[in-house]
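The other protein chains are all here in position, but one chain of the complex has been omitted.
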Amino acid sequence: MSAFANSLASAAVVVTVGAVVVLWRHRLRSIVAALSVQGVALAATAALLGIHEHDRGLLAVAGLVLLVKAAVVPGLLARVVAANPGARESDPLVNVPASLVVAGLLTLGAFVAARPIVALVGGPTGRLVPLGLATVLIGFFAMVARRRAMSQVVGLLLVDNGIALVAFLVTSGVPVIVEFGSTLDVLFGVVVLRVLLARLSAAGFSDLDQLRSLHD
Amino acid sequence: MVYWLFLAPLVAGLVAMLSPWRPAVAWLGATSALVVLVLGVGLAVRVEHSGPIGSGVLRVDALAAFLVIVIGAVSLLATVRSVSYLSNEVQAGHSTLRHAALYSTLVQGFIAAMVLAVVANNLGVLWVAIEATTVVTTFLVGHHRTPAALEASWKYIIICSVGIAVAFLGTTVLYLAGVHAHVANPLDFTSLAAHAALLNAPVVRLAFTLIVFGYGTKAGLVPLFSWLPDAHGQAPAPVSALMSGVLLSVALSAILRLRVIAVSTLGPTFPRVLLLAIGIATLVVAAVMLLAQRDLKRLLAYSSMEHMGIMTVAAGVGGPLALSGVLLHILGHGLVKGVLFLDAGEVLRLEGTTRIARLGGLLARRPALGAILAIGLAGLLGLPPFSIFVSELTMLRAEAGAGLWWVAAVVLGVLAIILAAILAHGRTMLLGPSEQSTRSPVSLVAPLGVALGAAVWFGLVAWPLAHLLSLAAGIVA
Amino acid sequence: MIVLALVAGLGVLATLTALVPRAVRVKLVAGLLGLVEIVGGATAIRVLATNHAIVGHTSSLVPFTGVRIDLTPLGALFTLTTAVVAIAATIHWVGYRRHAMSSVSLSSAFALFVTSLLLVPAAGDIVTFLVLWEVMALSSLVLVAHDHAKRDETRQAAWWYGAMTQGGAALITLGLVVLGGHAANPSFSAIAASASHLPAATRGAVFLVLLVGFGSKAGLVPAHVWLPRAHAEAPAPASALLSGAMVNLGIYGIVLARTLLGVGATWWWLVAGFFGVISALYGSLYAATSTDLKRLLAYSTSDNMGLVVIGLSASGLFAAHNAAASSLALIATLVLVTAHALYKSTLFLGAGSVQYATDERDLDRLGGLARTMPVTTAVIVVGALAVAALPPLNGFGAEWLVVQSLVHGLSGADPVTTVATAVFVAALALTGGLTIVAFVKAVGVGFLGRARSESAEHAREVPVSMRIAPAITAAACVALGVAPGLAITAISRASDAVAPNRSGLTATLSGFHLQALRSAVDPLALALGAVAAALVVAGLRRAGGPRTGAKLRVFEPWGSGRAVTSARMQYTATSFAEPLQRVFDDVLAPQHDLDVSHVLESRYYVERVAYASANDDIVERRLYRPVLALAAVLGVRARGLANGSVHRYLAYGFVVLVIALVVVS
Partner (left out) sequence: MNLASLLVGAVQLALVVLGGPLLLGLMRVVRSRLEGRVGPPVSQPWRDIAKLARKQRTRPSESSWIFAVAPLVLVATAATVAVLAPLVTLAPPLASSTDFIAVIFVLLVGSVALALAALDTATAFGGMGASRALTIGALVEPALLVAVLALSMPLHSTNLIAIVANGSRHASTLLGPSHLLALCSFIVVILAESGRLPVDNPSTHLELTMIYEALILEYSGPDLAAVTLGESMRLAIWLGLFVNLVAPVGIAATAHPLALVVGLVALTLKVVVVGIVVAIFEVTTAKLRLFRLPELLAGGFILAVLGVVTGAVMR
């Protein structure tokens, strides 16, 4: 196995592990930090692929990803967390051990689900696709299983990161323009979410279970 | 000419952003919607005459032209009503001038994003446009700054973002299939559709599933539908009208376009099974939620789900007849649902509530509002002379004609249950005694009446949309 | 085609005319409607006279399919009947208008309703048919709900009517689209041509679906529950149209199903006959026991439609072995339909006049109207005798023909058909008896004797247009009764459009003759004979008596030695029906509630006795209420699906996504 394949695999694994860490840790600060690490790993993936394929556009995207997903977005979230540094995901809907078991199962499921893609792409990149899909599913699960609004935002970003990982791996990045667009959209989305987070805390909502006034 | 479509919303949006809010600004917004409508008609004429316009990223074919017309029409209705809506809000002190300005800007952005979504010939641009609608409308849903509105916008953005992310995953996977089939421009609808037979079937199956799931979220389909009643219930009435009347349909149209590719690659069975399953599930969920519904706006929201379900089922069946029905249905539903949300907004303003149980005697108390509600509900339930009747009947005929008589039976059964439920709620709201009777201003009744008239017109008279509809249906049949 | 377009155009014009100021509204709309009715009726007469259908197609209306017209003699018969009823109803409406019937919505709904009723039988394809059908349903719903602000019963009736009529429409739509899906185009002629290639199971299923769908419009049990509510709550002109014209179209639909699908298997008609029999019995039983005049009439409609369906079933059952009896049954059915339209609209218009004059519908609060409202009473008596199938009115001829077809259908019948025929005859007979009870009660308690309430005592005869309207239909009942030949050519042409007429039925002006079957009846001769005899006896009575003094003495009636001065000593409608109610206790299961409160000091002394009995519709109570309760529970439970938790909402998506991914890959 080449050094490229090894390093690519390591980066991808870091992305997935970052997702697992989000499920694992209670403290919101740690969670945001994990997200930041994941952003770095994602940028690394893009960069590795860009170097390997001699694709300048992809390198530019890697830069953008590093900026947005490793710095700006976690930074924005960190500022929210900083307002309440001790905030914890103290009583998740699904407790941590069970969440980790689920994460394991989801990873297995991702391996099953990604078979068509693996079969089509093959090679060192194709084999890593399940990790990206696992990240997507774990992120989705985090949104379902965590009470804090911040956790949910992080879960959503995990989903995005997982998708980005899949995109880099299978296609060496969707055309750069789209990638730019989607990354900016994520940025906008996070800005909007941040505003909402601020309004939520201003309105005195500490966790999402309190958002139950709209129902049938 | 395609780019001109964005000019009017852009100008109106900029003006609203930069100048202090006053009714003239809102009127400018309405003018922009009118421009979109007129341009849509112009494009439609040209497309009918000389085929699709543009290529590459933006392309207007018959379907796009038709959807632009729908967007223009419902936007016109919503923006015209926005004028008095905002004036009332500002006067009553419910919103500041700054909020009104933000509202006007965002509505223009919303319109532009929807137009972009329907004229996009690129999967990526389509995705960006639909994501943009989410970002823009989140603040519109939260316009009222109440805890409930905040809650609704949170749920809206969280749920829709997940859905739209999954759609992006699907887009990526489809792109992958295109790349591997050496399609020249693998994000282009036209190229993908032309080479669809070469694509890797299992991957396309996965991609189509993800895309239906993702865009289905924005279209209010099962399973991620729950944002819809909350958002539609909390958003300002004109925004609800736009979201329910066109946004859902725009998302659905993305599924329609991608279905064509899926069918060419996979054959008709898989897309049919998938869309039938989702469509019927959506219908059933909407029906049970309507049974004991307690709020008018949520009732309208679930009814939107119902209609999306009907269209999804018909799209699953496929064929020119079914798709003609779907497209006419988009128009009819857009107009009628727009009218109903605007009417419900006025009811909320005047009565202070949209609780069904508290509205008793509306027909006697506010004859015009009540009558519009009654007529609109009748149209929504697929009663003639509204076009929804013709389109539903067309879809049912297509279902039976395709040998799927059980689908027609299920749809009709669910529709009958929904009808009984909405009729019961309508009875509670509309009928009954009332001490006094208040007339409503013509400025309210006239636009809504015109829109209802249009919905009737297209149910009775095929002209002038018949040819455009058949062309558009041919694209996605 | 042009004339039908004219009818539609004038109808729409009349609908829009409702927007003119109130002062002239009703007269203007009614005038235009009269034109619509006359043109429609004349068109129908032309079709029946020339025996040529009016066909046409335009694609400039209604997207995707256009409008197709095909007014066959069968349809023309229904249109003509509707036109006659509608003329009477419109005239009545002019007088009824100060009774809150002059608002924009009601005027336009009335105009739209009449127009759609006239046009439904002219529809030539499934889309046109369903459009007109639904317009008819919707406009009549507005009429049913007219009094919603005052009466809770009206609000309930509106819901029941709307829900059930649309449930029926859903079934009709299903049946028609399935048929249309297999045909070259959605026209009825194409469907009829292609339906024979369908598998037997499909045809049977479609027939069942259409039978239930159209049967609900015709008020067949158990889909009848809307009918007593809606007919009772609608204003009188609308009730007359509902019962005299709209339910007929349910029958038209069943006949249409037969023309589309062919006669089909025996079991189709056994099922139809079953519904017919239970409707006839159930309807007549409830008519005999109800105390509300308009509910009584509505139940009687259910009963009559049951008889009609019995006739249709007989026609279908006999088709295989006895073409003559089959044709005869079909003709008899159509005669019965037209007869019913005339006498039932007479009765509903009359009942409307009573309600107008007294504000009462409860028979137990009426009475004594024969003296204060002689014209209305007279038309009601004519209608009641006609519905009771007594000679020489038109109900008799119809019932006689039905019995004849049943008697003749027995020749060559297999055992199943024989048994079914015997059941039909028995049902017909019991129904006839119960109908007589019902209408003797209606007339006897409601119009004769002593007034039972203030309002009945001070009743005044209604305005002239409201007297003329039911008199028109009553006169038609008499005319078609004593001279059945007036309509028989038209009716046999209509039946020809369904199946070739082999009945051998001829009619002179005065009676029916079935040469081949050696049967005949001559109502005119019977009537003349009876009148002659009555005149002789009257003469003798006049000639007899005391030679001096007053010929007639008015006295207090016998009250077992007490003077009868109170209206409360009369039999009420409830007590009148009591014996029957006891006989059919198991079927009706009325609810009694006896509440005796004793004096404090001793329980041997009763302070007060409260007795309440409710005779609500048992099908509604035992069949529909539990379903509605279930739906309500389901709806409340379903709220849990949207309980507000964003986690739960996301979980729906998450679970589905994971499953979908694993399944799809």
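Which chain is which? They are A, B and C, in the order written, and residues in each are numbered from 1.
By definition in this document, a contact is a pair of C-beta atoms (placed from the backbone, for glycine too) under 8 Å apart; a residue touches a chain by one contact, two chains touch by 3 or more.
These figures come from a predicted structure and were not determined experimentally.
Of the chains displayed, those contacted by the omitted chain across the entire assembly are C. Checked against the full complex, the candidates C:Ile2, C:Ala49 or C:Ala429 give a single residue touching the omitted chain, namely C:Ala429. In the complete complex, the residue from C:Arg258, C:Arg365 or C:His408 that touches the missing chain is C:His408. Interface note for the absent chain: among C:Ala339, C:Leu385, C:Ala497 or C:Val658, the touching residue is C:Leu385. Looking at C:Ala520, C:Leu628 or C:Val656, the residue that reaches the missing chain in the full complex is C:Ala520. When you scan C:Phe207, C:Phe396 or C:Tyr649 for touch with the missing chain, the hit is C:Phe396. Not every partner is drawn; the one left out touches subunit C at residues 288, 367-368, 370-371, 377, 381, 385, 388-391, 396, 400, 403-404, 406-408, 410-411, 413, 415, 418-419, 421-422, 425-430, 432-434, 436-437, 440-441, 443-445, 448-450, 511, 513, 517-522, 525-526, 529-534, 537-538, 540-541, 544-546, 549-560, 564, 567, 569-572, 575-580, 582-583.
Methods note: only the chains that are shown with their structure count from here on.
Distances from each chain's CA mean to the overall CA mean are smallest for chain B.
Centre to centre, using the average C-alpha position, subunit A and subunit C are separated by 68 Å. Inter-chain centre distance (subunit A to subunit B, centres taken as mean C-alpha positions): 31 Å. Centre-to-centre, using mean CA coordinates, subunit B is 43 Å away from subunit C. Residues of subunit B found to touch two or more other chains are 154-155, 158, 162, 166, 202, 205-206, 229, 289, 292-293. Counting partner chains per residue, subunit A has residues 113, 115-116, 140, 143, 152, 208, 211, 213-214, 216 touching two or more of them.
Of all residues in subunit B, only 154-155, 158-159, 162-163, 166, 202, 205-206, 209, 213, 217, 222-224, 226-227, 229, 285, 288-293, 321, 324-325, 328, 361, 363-364, 371, 378, 381, 383-385, 387, 389-390, 393-394, 396-397, 399-403, 405, 408-409, 412-413, 415-417, 419-421, 423-424, 427, 430-434, 458-463, 465-466, 469 touch subunit C in the complex they form. Taken together, the subunit B residues at the contact with subunit A in this complex read 122, 124-125, 127-128, 131-132, 134-135, 138-139, 142, 145, 147-148, 150-155, 157-158, 161-162, 165-166, 168-169, 171-173, 175-177, 179-180, 187, 200, 202-203, 205-206, 229-230, 233-234, 289, 292-295, 298.
Against subunit B, in their complex, subunit A makes its touches with residues 113, 115-117, 119-121, 136, 140, 143, 149, 152-153, 156, 159-160, 163, 166-167, 170-171, 174-175, 177-178, 181-182, 185, 188-189, 192-193, 196, 199-200, 203, 205, 208, 211, 213-214, 216.
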